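Left out: one protein chain. Kept in place: all the others.
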Amino acid sequence: METITSITPIIIISTSLVATFLIFFTGDMSKNLREAWTILAAIIKFGFVMSMLPLILEGKIIEYTVISIVPGLTIQFKVDALGIFFAILASFLWIITSFYSIGYMRSLNEHAQTRYFCCFAIALSATMGVAMSGNMFTTFLFYEIITLCTYPLVAHKETPEALQGARRYIAYLLGTSIAFQLTAVFLTYSAVGTLDFSDKGLLNNARAAGISDLFLTITFVLYMAGITKAALMPFHSWLPAAMVAPTPVSALLHAVAVVKTGVFVVVKVVLHVFGVNLLTELGLGTALAYVASFTIIVASVIALKQNNLKARLAYSTVSQLSYVILGVALLTPSAIAGSIMHIVLHAFGKITLFFTAGAIYVAAHKTEISQLDGIGKKMPFTMAAFTLGSLSMIGIPPLGGFLSKWYIGIGALEAHQLPIIAVLVGSTILNACYFLPIVYAAFFKEAKHDEHHGHGHSRHGFEEAPAIMVIPLVLTAIGAVALFIAPSIFLDLARLVVTSVTGGN
Amino acid sequence: MDTMDFIIGKYNYWIYIVLMMIGFYAMIAKNNFAKKIVGMNIFQTAIILFFISTASKTGGATIPIIKSEHLAAGAQAITAPQYLNPLPHVLMLTAIVVMVSTFGVALAVLMMLYRKYRTLEEDEIMAILKMEKD
Partner (left out) sequence: MKEQAPALIIAIPLLISFINIPVGLLRRSLCYPLTIIATFSCLYLSFIIADTVINSGNISYRLGGWEPPWGIEYAIDHLNAYMLIIVSLVSFVVSVYSKKSIEKELAREKIIYFYTIYLLLVAGLLGILATGDLFNLFVFLEIASLAGYALVAIGDKRAPLATFNYIIMGTIGACFYLLGVGYLYIVTGSLNIADLTKLLPPLYHSRVVLVAFAFFIVGVAIKIALFPLHTWLPDAYTHAPSTVSAFVAATMTKVGAYAMIRIMFTVFEPSFSLETLPTTEILGWVASAAMMFGCIMALAQNDLKRMLAYILVAEVGYIVMGVSVGNREGFTGSVLHILNDSFMMVSLFLITGAIMYKEGHRNINNLFSLHKKMPITMGCFIIAAISMVGVPPTAGFFSKWYLILGAIDAQKWFFVAFLLLSSLMVAVAFFRIIQSTFFKPSENHNAHEEPLRDEVPFSMLLPIVVITVSLLIIGFLSGQIIDSLIQHTVPKGF
């Protein structure tokens, strides 16, 4: 495989860092300037990410070593198919979210917007860093940066509830990553003396080198416990807690950047640290698959009981993230492809749902599901997008979500894991149970007479959120459909990943 | 008998240990700060004694003052067994200086404490501090 040295990864990461400085120093002068920087950086970043795509599709790898601090600890970027897959996703959705954020923040006239946009930009830089990292140290580095710089975003409202949620957020993420993930990194390094990712898994030869199975199993368990961003049960409760954040944050970070970083790192650990062979030999893949299945079902059941819209979405996210883990844990080519596809498909679906939740809050100040009766008539575009998003979550054919479930299902058959099929079916039914009532209520129920509001009389006509918020959410909903019809780029990339890790079948 | 020999033969060490323990006890257990400082002095003096006693030699060795006839006798005149080891003495001169300065600083702090609390009893000062906090 051909390797190209290029500085592009650095440019991609520094674009939003530069933007951070510009936002910080000019942010208080003018709102427009601050937002212009954000959008400019988002677009430039996306452009650079796309510029790498042709090379990657040709099967090349872009590499750049920034600095080797001490032996074993090197900041190195290595963009392969999996990395660019994630990079494209995150940088594209950043553009859309930027517009949405602007609408949301302006409509609600939020405080500390400079801090908000700064942290947002750093978070994106770090997400790119994770996506393109070439070894476990770089991954860990950016993983921690994401945790630290999203904390101010979660605590944004500065109310006691926000602070409490943010405290749980950072306690879970930072705590487990230091206690478990870092330990796992240490164990990996002490076992093989390197942290560089490799297609066959960097611990692939560890068994031959005399490392005991117990050691490897413990390391694997520590990784899984330490990558809490993937919200695998029982380490999921930070995600619902983080819903105190403003909705654009929940949308981008807790549907895309943060949680997807989590599952992306899980995928990296499974494929590039342990490798398909080793995990098959140790039988750890199956174990992980069952933990993920458990999470899928239980989180869905909990989601059913949530009345707060964002909380329901959060539990749905917990459940959906485990699809990705489930897929990759099955260790068969189709399942891996399905799981990688699910990263992007879920992202489009879930970001739409979060956007609509934000739009509903901005336009109607409603947060609870029970308040949503009849809202479809007032906010038809928003709720139409919501419908598409939830159908994609459920996995109904003309929408993207179907594709990944299909591949994971086939993967389960390949792996002769019939119970997994049952899990998939069960969770689909549960998904339908918690999403469709909302859609039904929004469109077909009459709005309740709201006694608390003075203007209880039902007004006719649209009461949509500002266009700058509605357009992004419509776009992402359309994206969810488009990905079903033309998934070629992402599917090609997923196939490239599968080919490289399974050795070409 | 052997035990007695051991005890008597090493009497200098026993004395230094006993002194040191007295000093140590005073530093740790005494309630009065002035007594603690006295204990500190005893402790340090014990160490000085220990060093000095290691310099002594049996067999009539004396302080290393070189008499003139020795000089005339030539290079072999200085026979080590005849003289006490001067180095521990010299070291202890320095150590005494150090200890005196420690003593001085400790006394100064003692003055500060007395001026502030009008007592040198630890428990009384603690009681005052506790009242201040409440």
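Labels for the chains are A and B, by order of writing; each one numbers its residues from 1.
We take it that a contact is a pair of C-beta atoms (placed from the backbone, for glycine too) under 8 Å apart; a residue touches a chain by one contact, two chains touch by 3 or more.
None of the values given here were measured: they were computed from a predicted structure.
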{"item": "Residue of A:Ser107, A:Thr183, A:Thr217 or A:Asn277 touching the missing chain in the full complex", "value": "A:Thr183"}
{"item": "Residue ranges of chain A at the interface with the undisplayed chain", "value": "67-71, 73, 75, 137, 140-141, 144, 148, 152, 155, 158, 163, 166-167, 170-171, 174-175, 178-179, 182-183, 186-187, 189-190"}
{"item": "In chain B, positions touching the absent partner", "value": "24, 27, 33, 36, 40, 43-44, 47, 50-51, 54, 87-88, 91, 94-95, 98, 101-102, 105-106, 108-110, 112-113, 116, 125, 129"}
